[in-house]
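Of the protein chains in this complex, one is absent; all others appear in place.
Up next is subunit A:
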Amino acid sequence: MNFDHKSSKLDFMKYRKAFFGFSLLFLLIGVALLSTVGLNLGIDFESGTTVEVLAEEEVTAAEIEDEFMEIGYEPDEVVLAGDNNDIARASFIGGITQEESLEIQAHFDELYGTTPNISTITPIVGEELARNAIISVLIAAVGIIIYVTVRFEFLYGISAIIALFHDALFILTIFSILQMEVNIPFIAAVLTIIGYSINDTIVTFDRIRENMGLEKKVESFEDVSRVVNKSLVQTLARSINTVLTVVFAAGALLVFGGEGLRVFSFALVIGLVAGTYSSLFIAAQIWAILKTKQIKKQQQKALLREEEAEQAGNV
């Protein structure tokens, strides 16, 4: 892979409206879904109890339900898991008491020789963790804007944060569409995506900053676009290679990491791709538009000053 910005025909700026349109439409669908259907919240966010039974051999949901019935419990839902359907998750919404959980554990311990996992979760815990994560991310966003403003320029900071929220909302939208169960490791995955998104965006912005410094005069949107496009092409090999290697790691977890890591690693893979997409097609383009506006404003101010000076001279 070699992307030479002089000979390359790649144009990241030309189709910006299409990318903006796609992202906007996708995220609008996301917001609509999130506010109506919502996410498929796991037991981490819903009050209740999950009993995870590890059977020795393949089982069916009906078998597990019968076993629960035998000791007098009726699970609200039984979902099978594991490569050979040898794990069963029975959910009890509303929760069970300590004694009941002991009885269930004893029963399945006797049956399969393994003590089932019992999770009794009051939704406060998960909700607080999620709320806390959101607040922390918002504070972190402010910190990032300040740092980037000092090191780069305010407009880079704003664009990077827009890309960050784009990526976070992107993964939430995917999960809302697919209705995959959202649990606490999912929050960790979203945080990872946010970390990656910042890192990826800053690297491309750094190249834009460098190339802006090399330009003699940048006056129009075309000038800004040219610089942005050149920078994106120059960093393209790096962008692709980096996302590939990270996806190797997350993808290996998705394919070989087992049932417990599936949701988590799926969120990672999707998020990493979204993070790269937003760095290449959203963040820099937003910056270009904001930058052009800033330049136009400065030109107008300069023009106004000139006119004033002229008028003052005339008087």
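Here are a few things to note about the model shown:
We take it that a residue touches a chain if its C-beta (ideal position, glycine included) is under 8 Å from a C-beta of that chain, and two chains touch if they have at least 3 such contacts; residues count from 1.
To be clear about the criterion, contacts and distances are computed from a predicted model.
Of the candidates "Phosphate ABC transporter ATP-binding protein, PhoT family", "Sarcosine oxidase subunit beta", "Protein translocase subunit SecD" or "NADH-quinone oxidoreductase subunit J", the chain left out of this view carries the UniProt protein name "Protein translocase subunit SecD".
The chain that is not drawn here is touched, among residues A:T115, A:S220 or A:Q298, by A:T115. The missing chain, though absent from the display, is touched by one residue of A:L10, A:V31, A:I177 or A:A237; that residue is A:A237. The missing chain, though absent from the display, is touched by one residue of A:L27, A:L129, A:M180 or A:I295; that residue is A:L129. The residue from A:L111, A:I184 or A:I289 that touches the chain not shown here is A:I184.
Residues touching the missing chain, restricted to subunit A, are 1-2, 4, 52, 54, 87, 98, 101-102, 114-122, 124-125, 128-129, 132-133, 135-137, 139-140, 143-144, 147-148, 151-152, 184-185, 187-189, 191-192, 194-196, 198-199, 202-203, 206-207, 234-235, 237-238, 241-242, 244-246, 248-253, 255-261, 264, 268, 272 (touch as defined at the top).
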